[in-house]
Each structure stands twice: as C-alpha cells, then as structure tokens.
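Notes follow once the structure below has been shown.
Here the complex is missing a single protein chain, while all its other protein chains stay put.
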Amino acid sequence: MSRLTLVLGGARSGKSRFAESLARQHGGPRTYIATAEPFDDEMRQRIARHRDQRAGDGWQTLEAPLDPAAVLPREGLVLLDCVTVWLGNLMHHGRDLKAEVTKLCAALEACPAEVILVSNEVGLSIVPENAMARRFRDEQGLANQALAAIADNVFFIAAGLPLKLKG
Amino acid sequence: MSRLTLVLGGARSGKSRFAESLARQHGGPRTYIATAEPFDDEMRQRIARHRDQRAGDGWQTLEAPLDPAAVLPREGLVLLDCVTVWLGNLMHHGRDLKAEVTKLCAALEACPAEVILVSNEVGLSIVPENAMARRFRDEQGLANQALAAIADNVFFIAAGLPLKLKG
Partner (left out) sequence: MSRLTLVLGGARSGKSRFAESLARQHGGPRTYIATAEPFDDEMRQRIARHRDQRAGDGWQTLEAPLDPAAVLPREGLVLLDCVTVWLGNLMHHGRDLKAEVTKLCAALEACPAEVILVSNEVGLSIVPENAMARRFRDEQGLANQALAAIADNVFFIAAGLPLKLKG
C-alpha cells in the first residue's frame, strides 16, 4: 500500500487529473486540500475549473493556502493540489520556504492517512531574468527533491501520461 | 501496427530527427506536412535546416500553416512537424485553438494513413510574465493531452533519446 505519492509535471500536463484518478481508486473518505488564493480573475477561473472537475465526487474540501500541514486529516485519502501554489503563497507572504517545506515533510511522515501531492517541475528552461523567479524555481526544485525523498511513489506526467520515477 | 504517434520534446531535443527516423521505417509513400510560416530570417533558416535534413529522401511536402487536417493524405506515412508552430499560427491569426485541436483530432481518428506528430512540451518552467505566453502554454499543454489521448504511441525526447510514455 502506498502512503505518500508525489505527482510532478508541467503546466497543463494533466497532473491534477492524474492525481484525481489515483485518488478515486481509494475507497475511504477523501479530502481535497486547496492551496490557491485567488489574486485575480485568471486564477479564479483556474480554481473554478479544478472544482468543476471534482464536482459531485464527494470530496471534503479544505482551504489551506499557507499551512496545509495543520489541516492534514488523520484518515482516508488526502489530495493536496498543489505544492507550487502553496510555495508561491509562502513567498508572497515573506515566509521561510525551506522551514515550511521541512515542517510539511515532518507532518506528512507522521500522517496516518494516504496522501497524494501535486507539484510543478519548473526548472527546465533557461535561467529566468527575474531574480524572484530564479529564487522561486530554486525553492520549488529543492521542495520537490525533499518531498520525493520521503515519497513512496513519484510520477512525472507529460501530456497526461505518467512516467514512474519511484515506487 | 501503430497508426498515430506523438513525439514530444523541448527545443533542440532532437524530436524532429527522431520522428524522421521513425518515418523512414515506413515503406510506403511519405508526406511531410510543413506548418511553418516564415515571419523572419531566424525562422526561414530553421525551415531550411529541416528541409536540408529531408533532402533527397523522397518526401512529398505539403504546406499547411493553418489547416493541416484539410490536407491529410489517405495513405502512406504522414509526418506533421510541428503542432507547436501550427498552434502559434492559429493564435497569431486569432483562431479558436481548442476548436481547431478538436477538428485535427477528429481528422486524425478518421485518417487511414499512419501519422507521426511532432509537438513541443513548453510547460516546465516558471509561469511566464507575458499573458499571451501563459495562454499559449496552456493551449499547447491541453493540445498535447488531447493528441496523446488518441495516439497509439507517445515518445518524450531528451538529448535525442526517446522515452516511451505510451504504446
């Protein structure tokens, strides 16, 4: 039985859909941890689209833009979507990203529920000109490494198709 | 026998060369559907380089920058290179990209010829600052998912080397 699964992929790679298909294989109660803070209409539409995809599927949804570790349920299946938006929120609010990632890792290791994490791979381009963008891609890459190290299964998604990296 | 093959990869990943090596395994008549509209010298050189690579190989070349579905041959092997340039042309001309992708998918499913599609994976970086770039990477990602869903074989190319995602 898998306990912690990390689903990595690019923008519009189908990673959320793949994570949801994994989640549906779980028979118990399902909790969706939403990380998005809607800053603008573009993001609001994105959130709505993801909600629509889950509609009628019997998920309990928890909003945790800054501290998902604090709301992790003790049972069933948890889908946290996504780590990238959470890290963006932390950076926006001036938090210590490395400390927060360490805290989430500890919470995940202590959590008896099965957890699926969705995260973006953002480092496969030329170096961004923007210093904050450079810092973000460094933090995201390090977070992905830390989460992958404690995950039982890791998938890389491209064009909706999974490639197993671990497990 | 494979009918529809999708070859994904980054810029200068060797995806076109790999797709052409697949195409050369086919014994029948070969049609190359070129999608590029040369806007500037950089693109003109790129087109010429790709042409040089096919030179003397006995390809029939069709130019279809906006509507490749309309020129799909009924037999032999078809290489469409590439979906990304085609999507860029559609966006440049203000077309409805989702509708055009749906139309191409329908044409591919009805096409009796063997088809190889080349497309870029463009979503593995930080979010672009430019809104049109963000929209393009969304459309490209969705198009890749739609094409991968109907493809028999999907390859991801890195450094000229194929990784099989499907088939």
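By letter and in written order, the chains are A and B; residue numbering begins at 1 in each of them.
The definition used in the following text is that a contact is a pair of C-beta atoms (placed from the backbone, for glycine too) under 8 Å apart; a residue touches a chain by one contact, two chains touch by 3 or more.
Note that the coordinates shown come from a computational prediction; the quantities given were computed from them, not determined experimentally.
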Checklist line | Selected residue (touches chain absent from view) among A:Ser16, A:Thr31, A:Thr84 or A:Asn144 | finding: A:Asn144
Margin query: Considering the complete complex, identify which of A:Leu8, A:Ala69 or A:Leu104 is in touch with the unshown chain.
Written below: A:Leu8
Note to self: From the list A:Leu66, A:Cys111 or A:Leu124, pick the residue that touches the absent chain.
What the structure shows: A:Leu124
Checklist line | For chain A, the residues touching the chain missing from this view | finding: 6, 8, 10, 121-127, 129, 134, 137-138, 140-142, 144-145, 147-149, 154, 156, 163, 165-166
Item checked: Interface with the undisplayed chain - residues on chain B -> 9-14, 42, 121-125, 128, 130, 133, 136-137, 140, 158-161, 163
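By definition in this document, only the chains that are shown with their structure count from here on.
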Checklist line | Centroid spacing, where centroids are CA-atom means, of chain A and chain B in whole angstrom | finding: 30
